[in-house]
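One chain of protein is taken out of this complex; the other chains stay put.
Labels for the chains are A and B, by order of writing; each one numbers its residues from 1.
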């Protein structure tokens, strides 16, 4: 954990300034920090309850889940709820996981790359009309994403994209917001790198490919992580585009648990666990990038 | 450091290229395109919604294979689709594009689809067999004198009741709405509610109430359901007693609440009968929705699924051949489809009469209810009308003034209807 957000609060104290020596204040601080910890522990517990309930239910049998007698833990761990998910031919859960994976794994790098390319050009390559291009890209941010779902559907539908993988992926590859973030990132990029590259005879594209991209990995990782999360969790678009269960994403498969004629509760919860597991792991492993991505996209807006 | 970052950059680009390639492969192995199977000249794409019953998917694929065996030039690519709640939405979306299916299932039949030229007329598919089909279904699927779909099964919805619980509470099977309310109240005890009509406490009841008062939804070119303000107003009494089960895990179309004893009476479909029988033996009976009062009539909703052909399909003739082969001629397969997986009534009256499962007990009673009390939505009914109607009824259940609320919704529905018919 080396993110700036972890920086301990050991600020340099101006010379000659001492902590106020009053005992009451000291006691207040101690009490305050005990209370802070208490509150934090309590809130963290509340925050984690849904995860606990989910796991508990996913490993129980239906009678255990619906029993009115509260049980903290399952009597036995019913892992078959998880295997059962994958052998129901009517709901191709494995396939939907695969689809979500493909979508997220394609979207994250490609969308980030496109944004980085455009961001770099807009920041560093001065050509006539650059302001117009920037305005065109920023302009799409004025209209909220969710409102364009219908028009986009109309266009993708008329191009035959309903029910296809490209129809699911393509509209998500163009993130104007990421362009803006990349642009401001490249604006503050040291010019020496490019100059050195140009002196060595690299073309503009060569500079971008050989020098700029390798120097933007942190930025790419952060925004790529966010893009991956968005792609994995998106619901409305795949809901409209995917008819055949073979083109369902995991979110759609999940929602079909609720509307199908018979509800298998433990399997429903097991499905939810599987659906959120990849991102939970990602949050635990790549938290630094995610936190940075969030902080960046929030503060630059 | 340098080597590593160059590597990671190459890795990054390489990975993205790999996955772009992968997605292209994924696109080309798209379900719509797969079944250019074993040398058939024509491949028809057929959409089904997702049936809940085990074995249904295998069954329709088997029927398709049998057809191809008999007609080697024509292969059928069965697309097993979304569940009921999303199927129509997605079908509609697909019909806009170029990848539209040739043949598809329809749940609620929409006359507007025929009028907008999305459906192929099927009179020649029925041919002489037409007279053998359930008359109510034929009327339902006829728009401006032409038949646009063929019913593959009839689903009748009925009121299931637990005989033993009614006996214990000292009530008889209700024959009027007042009796139903009263029974629901008396049957409500610790852990059991009297009646389950849906997790939202509304379900199909607004339709049933209107029909049971003798009021239809649409009469000619007028929406008229507001005339049923009196009966729909009854929802408030039903809810005021807190005798209606709300927010169960499964919804009304699943017999779970009834089987587990969470409700003593439940509005559900005939499809649930085998499951109920297995769980409760003969401790249950079925009823139509009771008449609103002595002047009204008992009703039951007649649903089911039909097959239709896309008018813009390139293979209309082959599609017709398939529908005729399966749903007109193959009576064995029709019976198999109706009773081997779930429990539905075959659409051809004669075939239904030949089905042994409808010869006895509650099933026989349900079949009787189907012919005597069955009622379908009007073909002009749309999802918007349904949403407006149900919302109005939900408001009434909450305490809104019935006549005014329904009038408002009706005016909106009328505008919808006018738009359809111009």
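Just so it is clear, a contact is a pair of C-beta atoms (placed from the backbone, for glycine too) under 8 Å apart; a residue touches a chain by one contact, two chains touch by 3 or more.
Here is the rule we go by: contacts and distances are computed from a predicted model.
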item	value
Chain excluded from display, named as in UniProt, from "Acyl-CoA dehydrogenase", "Solute-binding protein family 5 domain-containing protein", "Pyruvate ferredoxin oxidoreductase" or "Sugar ABC transporter permease"	"Sugar ABC transporter permease"
Among B:56, B:313, B:382 or B:410, the residue in touch with the chain that has been omitted	B:382
Interface with the unshown chain - residue positions in chain B	1-2, 5-6, 83-85, 88-89, 92-93, 95-96, 112-113, 116, 118, 191, 198-204, 246-249, 251-253, 262, 382-384, 386-391, 393-394, 398-399, 408, 412, 415, 419-420
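Everything below uses one rule, namely that only the chains that are shown with their structure count from here on.
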item	value
Complex contacts: residues of chain B adjacent to chain A	5-6, 8-9, 12-13, 15-16, 19-20, 22-23, 26-27, 30-32, 47, 50-54, 57, 79-86, 89-91, 93-94, 96-99, 249-250, 253-254, 256
Residue numbers on chain A that touch chain B, as the complex places them	66, 89-91, 102, 105-106, 109-110, 113, 153, 157-166, 169, 213-215, 217, 220, 239-247, 256, 259-263, 265
